[in-house]
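Note that one protein chain is taken out, while the other chains of the complex remain in position.
Moving on, here comes subunit A:
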Amino acid sequence: MSLHLSYRADPGNPWFSWQYVRDNSDTILAALREHTWLTARAVVIAALVALPLAVLAYWFRSLSAPILAVTGVLYTVPSLALFAFLAPYLGIGAITVLTVVALYALLVIVRNALAGLTQVPPEVREAAEGMGYGRWGRLLRIELPLALPGILTGVRLATVSTVALVTVGVVVGRGGLGQLIFAGFQNNFYKAQIMTGTVLCVLLALVLDLVLAGVGRLLTPWLRGRSAR
């Protein structure tokens, strides 16, 4: 089949080629693994930092405006500029990529988590207070579970955009699948390589999004019942 295709009309540069995928499966898998691993670490780190920040902003209202302002300004800073600021200090390598993408993910999660927390109805909060819940009990038993949909939305958005953003890491030589895309461009514009990298990137984003959506459904069974009714 591939033989048949290879001697047909366009000899050199098809948009997709099984031949390429077979011959380079090691490189492709390594790139995919690096991409997934970078994304996973970045999102986990971002979530671990973002949640306490969101809770702080929720508890101390005077903190929420500065936190939102700083995250807003940081979000406006282009990714390449962030790489430029951090690379001279963190060096050329995975740690720089990880820091940049985790920062962007952080911003997305903080905003959505805070939005989720502030959507907890005041009656619910007062009822919990009346039942004798303290600040921590209320947070862990009432407010965080109710804010879960917002938090999960943030994590999903952050994951999808992180997958796309990791490719910018080619600037420090650690772009995961971006490395594949960029090498394809430099290898005499080898379309099959560029396309394989791109398709895998989009698929990875899609798969991770679906997985997180599934996790979200498992974590919020009460929402499922409501939407079914």
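What we mean here is this: a residue touches a chain if its C-beta (ideal position, glycine included) is under 8 Å from a C-beta of that chain, and two chains touch if they have at least 3 such contacts; residues count from 1.
Note that in this section contacts and distances are computed from a predicted model.
Participant: According to its UniProt record, what is the protein name of the omitted chain, chosen from "Dimethylamine monooxygenase subunit DmmA family protein", "Allophanate hydrolase", "ABC transporter permease subunit" or "PLDc_N domain-containing protein"?
Facilitator: Hidden chain identified via UniProt as "ABC transporter permease subunit".
Participant: Touching the hidden chain in the complete assembly: which of A:N24, A:T118 or A:T220 does that?
Facilitator: Only one listed residue reaches the unshown chain, and that is A:T118.
Participant: Which listed residue, A:A81, A:I95, A:V124 or A:V215, touches the chain dropped from view?
Facilitator: Counting the whole complex, the residue in contact with the absent chain is A:A81.
Participant: In the full complex, which bits of subunit A touch the chain not displayed? Write them out.
Facilitator: 58, 61, 64-65, 68, 73, 76-85, 87-89, 91-92, 114-115, 118-119, 157, 160-161, 163-165, 167-168, 170-172, 175, 177-178, 181-182, 184-185, 189, 191, 194-195, 197-198, 201-202, 205-206, 209
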